[in-house]
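Pasting in a structure now, in structure tokens, and then I'll have a few things to ask.
Every protein chain except one is present and positioned as in the full complex.
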Amino acid sequence: MNNRWRTIDIVIASIIAVAFGVIFWAWGLLYNGPADAIPLPGRALLYGVWLVPAVLGALIVRKPGAAFYTLSLAALVSVAIGTSWGWTIAVQGPLEALGAELIFAIFGYKVYRLPVALLAGATAGVVAAVYDVIVWYPDTSWASFRLPYILITAASSLVIAGLGSVLLTRALAQTGVLDRFAAGRSRALV
Amino acid sequence: MSTVVLRGFGWRHAGRKAWAVRDVDLRIEHGERVLLLGPSGAGKSTLLAALAGLLPDDSGEQAGTIEIDGLDPRNARVGAATDAWFSGRRGEPGQRGVGIVFQDPQTQLVMARSGDDVAFGLENRGVPPAQIWPWVSDALDRVGFSYPITRSTAALSGGEAQRLALAGVLALRPGLLLLDEPTANLDPAGATLVRESLERSRDDATMILVEHRVAEALPLIDRVVVLEPGGGVRADGGPEMVFAAYGDRLADEGVWVPGFTIPPLKSATPATPDLVRAEQVTVAQRLAPVSLSVGAGEVLAVTGPNGAGKSTLALLLGGLLAPTGGRIHGFDDERPPHKWRAATLTGRIGSVFQNPEHQFVTSRVADELAVGPRRLGRSPAEVARTVEKLLERLRLSKLAGANPYTLSGGEARRLSVATALATAPRLLVLDEPTFGQDRRTWIELVTLLATLRDDGHGIVAVTHDDDFVQALADRTFPLGTVQPKQPLPRRRRS
Partner (left out) sequence: MILAAHPVADPSAPLARRNPVAKLAAALLFSLPLVATLDPLTPAIALAIELAVVPLFGVRYSTLARRAWPVLIASLGLLVTMVLFSATRTGTPLLDLGPFDVTTGVLISALGLVLRLFAVAIPGVLVFATTDPTDLADALVQNAKASPRFAIGALAAFRLLPLLGQEWQMLTLARRARGIDAGRNPLAAARLFVSTAFAMLVGALRRGGRLAVAMDARGFDSGLPRSYARRQIFRPADTALVVGALALSSLTLGITITLGLFRSII
């Protein structure tokens, strides 16, 4: 398995990142309000959405660094477009991405099945939540806030970023856009 | 100048059962200008991709040989970079490389500024910085690009963007120039721009052009090669000879052979009173105030140059956009269409977008057709019947279980028209329905629309296709003859 990124790998990972930049922007148009920053339950339940690019990028491109690059670029694009949380997304993004990247690395970048995706999603979620809790919600109680927040975020990331990315990859493969990737070979011979 | 030799060449993409191209024996000499023709599926794009060295070994299987100046294109491309330019030896065979221009302008442009985009190719080949910008200017002059190098690529119209893409390719002075339907995504004005550029800038490069607007391509070429789907070269020679011998068959298969016209299909009966009327509607900065009406049993063609607001008008009439001034009303409803619930709208006015893929919402063709009727609350039995009938009528029965995104251009167009018809709206609004189609699907669509019109539907088609207007339109409404109040922004075809 060649670990060198082809042009199409780089461009597709980048396009996923940019596309999610648009998706996050559109999401912001719909749901812009103080509710966005209130951590429970809305924000934490849907937190996984922000982490999809990492797992999706890895599932499609399947090269070392895919999770890291895709989510980091998505974060950068979000900052460029303008987000409520500003600049630190550009630091938090890569950290979360490293969480997912770590899981794919542990499996030697060879396994891209559901359990690995779930684990990667959950790990990225935990990193994200811990970061939030330390940086943005300091001085809050562990029992009533921090632990529930981390757990809910991890669960959300497991489902949305983990399972969601797997389902999304399959649906995309069915449309034929992934034909130049291993993920697309699951399509029957045409 | 490059010589191209193919011996029994064939290619099969990985994951496909059928060969995309087979048994091609062809020899093209230095400086020849070839028009490559053939019905859809004959493998023209694959052949060009192979010549450009873009089919890696692991993406499929090759049969026979393909050589440009004696070298395999995959090797010739990489090696050509350094020597030829640095030493100024431009005439050396095999070292001038291959350039290819594709059909969609916006996905060929890489950088945000025009000059930077032309420089991109030069940077890739390691051209010394001191030489880059003079060559960029030279290339832009040769294609007749009329803007400064800082011009934003997003602000270019389709034709201008293709000119820029051509400049980017020509900057490296390739010995072989390949063009894969360069004007397919452009309106007539844009296509003219590109053709002019080609005439100005061709130099002495060998050229292979795939183009389905054959009549307009004739001045650029001196030889026609026709590929046979399933393998082999059907015809090879001068244009007159080829068209005289094979014109009929080619026209049947969908090639726009010059001289084969389509008889008009105008309405026999007068239109009945208005379905929709627009009074002085305007959208700030996109459409100057216009008034028009559409009745049942007629085809109204809305024409006009790029930027006049045709697509905006289509959206207004389709109830998808709110006007900033004036009003639209119809169907005996006091509320304007943009305020109707979507379900109501779809039962009265059907909109067919320029890009069929924008309208797909499910993963199976049959389900796509069922969406509309279900939204209107029809019973499952009725829905099934509607789906069945439409599949039949638009020849989509074999594709009922396919994913809509895997359909070919013509099939996707038929599907998008079918989905609009599924809710039996009385008015149909179509944005560039004949965009980029071969002759066969074109005729099919025009015939279908004529039948719908005769059945009592009202049809509004926004189009820049003169043949369409000639063949079908009962009335024409030209936009752009009205003086706009504000400067209208350039809108490019994407």
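By letter and in written order, the chains are A and B; residue numbering begins at 1 in each of them.
Here is the rule we use: contacts are C-beta pairs under 8 Å (C-beta built on N, C-alpha and C of every residue); 3 or more make two chains touch, one makes a residue touch a chain.
Computed from a predicted model, the values in this text were never measured in an experiment.
Peer 1: Could you run through the displayed chains and say which ones the absent chain touches?
Peer 2: Result for the missing chain's touching partners among shown chains: A, B.
Peer 1: Among B:192, B:267 or B:359, which residue is in contact with the omitted chain in the full complex?
Peer 2: Selected residue, touching the omitted chain: B:359.
Peer 1: Of B:197, B:386, B:419 or B:463, which residue touches the hidden chain?
Peer 2: Per the contact definition at the top, the residue touching the missing chain is B:419.
Peer 1: One chain is left out of this view; which of B:4, B:66 or B:127 touches it in the full complex?
Peer 2: B:127
Peer 1: Counting contacts across the full complex, list the positions on subunit B that touch the omitted chain.
Peer 2: Missing-chain contacts on subunit B: residues 49, 52, 54, 77-78, 81-82, 99-100, 102, 104, 106-113, 116, 119-129, 132-133, 136, 153-154, 165, 168-169, 172, 315, 318, 320-321, 341-343, 345-347, 350-351, 353, 355, 357-361, 371-372, 375-376, 405, 419-420, 423, 494.
Peer 1: Could you list which residues of subunit A touch the chain missing from the display?
Peer 2: Here the touching residues of subunit A are 5-8, 10-19, 21-23, 25-30, 32-39, 69, 73, 77, 79-88, 90-91, 134-142, 144-145, 168, 171-172, 175, 177-178, 180.
Heads up, the rule we're going with is that only the chains that are shown with their structure count from here on.
Peer 1: So the centre of each chain is just the mean of its C-alpha atoms; given that, what is the distance between subunit A and subunit B in Å?
Peer 2: About 35 Å, centre to centre.
Peer 1: In the complex, go through subunit A and note every residue touching subunit B.
Peer 2: 171, 174-177, 179-180, 185, 187, 189-190
Peer 1: Could you pull out which subunit B residues touch subunit A in their complex?
Peer 2: 15-17, 59, 363, 403, 405-406
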